[in-house]
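A single protein chain has been omitted from the complex, and every remaining protein chain is retained in its original position.
Think of it as A and B in the order they're written, each chain with its own count starting at 1.
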Amino acid sequence: MIPDALRTFLTLDFAPLLAVTLAAGTLGLLGSFLVLERRAMIGDAMAHSVLPGLVAGFLITGSRAPFPMFVGALAAAGLASAAISFITRYGRIDPSTAIGVVFTSLFALGILGVEASGARNVDLDLDCVLSGQLELLYWRPPSTYAELLSPATVLTLPREVLILGALAVLTPLLLALVWKPLTAATFDRTYATTRGLRPTLVRSAVFALTTVTIVASFEALGSILVVALLTCPAAAARLRGGRLAGFVCMSALFGAASGVFGYLGATQLAPTVIGGSIDASGTVASLSGLILAVMALRHRSRSAE
Amino acid sequence: MILREQSGVPLSIAGLSVAYRAEPVLWNVHWSARAGSMTAIVGPNGAGKTTMLSAALELVPRLAGEIRFWGQPLSAVRERVAFVPQRESIDWDFPVTAKDVVRMGATRGASWWIPSWARRLSPAAKDEIHRADSALAQVHMTDFQDRPIGELSGGQQQRVFLARALAQDGDLILLDEPFAGVDAGTEDVLTEALRALTAQGKTVVAVHHDLDTVAERFDDVLVLNREVVAQGAASDVLANPSVKRLFRGSEPEFATLS
Partner (left out) sequence: MIDTATGSAAALSPVELAEKWFEVVSLGGGHNTNVVLAGVTLLGLAAGMVGVFSMLKKQSLVADAFAHASLAGVGAAFLLHGAFFAGGGRRNMAVLLLGAALSGSLAVAAISWLGRRTRLPADTATAAVSSASFGLGIVLLSLARRISGADQAGLDGLIFGSAASMTRGDAQLMAAVAGIVLIAVLGASAPLTAAAFNERFARVRGLPVGFIEALLAALVAAITIAGLQAVGMLLVVAMLVIPPATARLWTRRVPGLLTLSGLLGASAAFLGASVSAILPNAPAGALIILVSAASFAISLIAAPHRGLVAGLIRQRAVRHRARAEAHRPPRPIAGTAPGTRAGTGGGTST
């Protein structure tokens, strides 16, 4: 039989821990390419823009059914990135300004939607938008070790965890498949085009996967954590130098580590220190920032060489 | 239609016009590269030199005009056309080594989709590695092949980029300002490598900024100033009074000509 303490942990904390770790690793992996392409702020903008999509999905179907809200969020994130490139290109406005225009507009639309539609009463709470709903990921574990270790048990995990797990498997596979063209396209887009590699297509595929991961992570983790995990681990890994594959893996590792230790710190360590848990998403985000700060302090600046 | 039956001409351009938004950058350009020659494209700043290469490579949309490589569209002969972009367009902080960059040039067709650790499975891989290694040797960069690209000097970076084009083993090499901001040693290495190409019957077309060195390094010259100002053998074109007049006083480096 599984002892009670472990049972409690499995019931309350296992699913959120798994969700945070899977999402953090995947976002760290995908964030490395955003950072390389200098599009970190676009990830930020997309994470903010998810909100109006969720609200629209909710308003159109009138329910909190996951699928329409997922589709709505995906559409909104896609719209945000399309609008940013459109405005930059045709309005001749510098990218950071275009990003500022687009994501604030969409986020304002989302807030208005939440407040005015009555969605707020149905638990599309604005606080959840920021810190997610990790605590709602609740799992009823089997009662014996034998059952716990059987493969079929995996499927009893909450839907969010399964989706994030699927993305965590799919992402490295896709990246491995398109690795060489992706490297060429990210390093030197012009050259990749002249070699007939369709860099736009390859990058769009990775970008689409990034969008899906942002949206899938959003509900459980909230917007702050998504942005932090897209940028901080990759920025920290970037300071280590080395070759591309090492950088990408390190970014995923930093992300996953922030997820595991941040979550355990907030839910297991904090209660013994201050007598109660603290916000887990916020802690994971802060920890990823701390890793960046440490790496930056250890970083040998080039001018000193 | 004008350009058919030109299978011996590596690059021919007819009626090419390109605009940046509604501002014409290149207007009604007609020009052909001579097979086995080295041509410099010169002209004042903003004359459309880089744009012409970009339009030929279908990197920027064109308003009008036809472009043929050996009488065929680019898509049919892509692997035979190698390109060395301007150094400014690259993020030098990118985590790749010199060897990684040159390997990109050597990679062809299906190899793009085979991961490097599975390279031994591909029969073409041996040839690719060989081409990359000999290209690195040709520009004297073998000793630096494992350095991150950002830790190389400007001249060394330019050599790596030329090596990437050499590794592709194309028949037409287009270069955008290959000699800009490089050291004297690199200039010699680049010139020698390009000369070796033309000796094999390959064709070199380079955007060039330094009128003083055009005659000694290139066979032919195309003078652009949005339109074609002059074209032909280097010595003839440079002796032309209108060409001299065009460059006089436009830029310090061109002023020395007059």
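FYI, a residue touches a chain if its C-beta (ideal position, glycine included) is under 8 Å from a C-beta of that chain, and two chains touch if they have at least 3 such contacts.
The structure presented is a predicted model; accordingly, all values stated were derived computationally and were not measured.
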{"item": "Visible contact partners (per top-of-document touch definition) of the missing chain", "value": "A, B"}
{"item": "Hidden-chain contact residue, picked from the options A:M1, A:L173 or A:I274", "value": "A:I274"}
{"item": "Sole contact to the chain not displayed, among B:A22, B:A110, B:A184 or B:A199", "value": "B:A22"}
{"item": "Contact footprint on chain B, counting only the chain that is left out", "value": "2, 14-17, 19, 21-22, 24, 27-28, 30, 63-65, 93, 223, 225-231, 237, 240-243, 245-246"}
{"item": "For chain A, residues in touch with the removed chain", "value": "35, 38-41, 43-44, 48, 87, 90-94, 96-101, 104-105, 107-109, 111-112, 115-116, 118, 126-127, 130-131, 224-225, 227-228, 230-232, 234-235, 238-239, 266, 274-279, 281-286, 288-290, 292, 296, 299, 301-302"}
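In this text, only the chains that are shown with their structure count from here on.
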{"item": "Whole-Å separation of chain centres (CA-atom averages), chain A against chain B", "value": "41"}
{"item": "Residue ranges of chain B touching chain A (in the complex, touch as defined)", "value": "57-59, 75, 78, 81, 83, 85, 89-91, 94-97, 100-101, 104, 107, 111-116, 148, 164, 168"}
{"item": "Of all residues in chain A, those that touch chain B in their complex", "value": "36, 38, 176-181, 183-184, 186-188, 190-191, 193-197, 238, 241-244, 246-247"}
